[in-house]
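Report on one structure; see the data block that follows.
One protein chain omitted, others in place.
Right, subunit A next:
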C-alpha cells in the first residue's frame, strides 16, 4: 500500500511494536453462568468470546454419535458490528464454515475425546471486534473455555499468526498487516510437546523464508502459552478464595 509502511526503517511496526512483539493480551474465564465453560480474550483490539457446552448427549441426528469418543461441534461467527463494514452474513458463509472446521479439527487433536464416548462437546466462538488474528484469538479463548468447563485437554492450544515483511518475520498481525503484507501464516501449537495442531498459509512465501517465520510463530505461541497458564492459575486462585478452600 502506498504510504503505509508495515515496517519502518528503525524496525517498528504500524502500532509501534517490534517484529517479534505480541499485542497486549487480557483474558478472563468463567464469565457466563449458563454455559459449562466460558472465556473472553482481548488481543490488542481483537475481542473474542468462547463458550463451551458439554459433554452432553448428542443432539440432533443420533447417527453422528461415535461409539468410542466424543463428537466435537464448533461454530465460529462474527458479530455484525465487529468489522469496519457491517457484516451481512455473520455465519453460514464460506469463511465462517472453514474457520469452524479448522477449530473442530484443532480441538479434536487436543481434547481427550476417548473419555466421553457417545457424547458431544459444543464449542461456540464469537468475535465481538475484529482487528486481525481472528483465528488465533478464537483458539486461545476456546482453550480457556474448555479448561473452564473442566474437560480434560492434552495441553494448552495456543495460536498465533505470523507474516514476512522485508526479510523480517512479524508475529501477531493486526488487520492492516494481514491484508497488506501478502503472507499470513496461522499456527496452532501444543507448547509442551512442541506439537503443531494446525498450520495454514495463504499467499506466496519463498521456501527459504518458511523456517524463520515458523520459528517466530512457535516462539510467539510459547509465550502465549505462558500467558494463558498465568490466566488459568489466577482464575483458580480467585475461585478457591470465593469457595473458601
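Just so it is clear, contacts are C-beta pairs under 8 Å (C-beta built on N, C-alpha and C of every residue); 3 or more make two chains touch, one makes a residue touch a chain; residues count from 1.
Going forward, contacts and distances are computed from a predicted model.
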Name of the absent chain as recorded in UniProt (options "Ribosomal RNA-processing protein 43", "WD repeat-containing protein WRAP73", "Zinc finger protein 511" or "DNA polymerase epsilon subunit 3-like"): "Ribosomal RNA-processing protein 43"
Selected residue (touches chain absent from view) among A:24, A:64 or A:86: A:86
Candidates A:128, A:153 or A:201 - the one touching the absent chain: A:128
Contact footprint on subunit A, counting only the chain that is left out: 31-35, 45, 47, 49, 51, 53, 56, 59-60, 75, 77, 79-84, 86, 91, 122, 124, 126, 128-131, 242
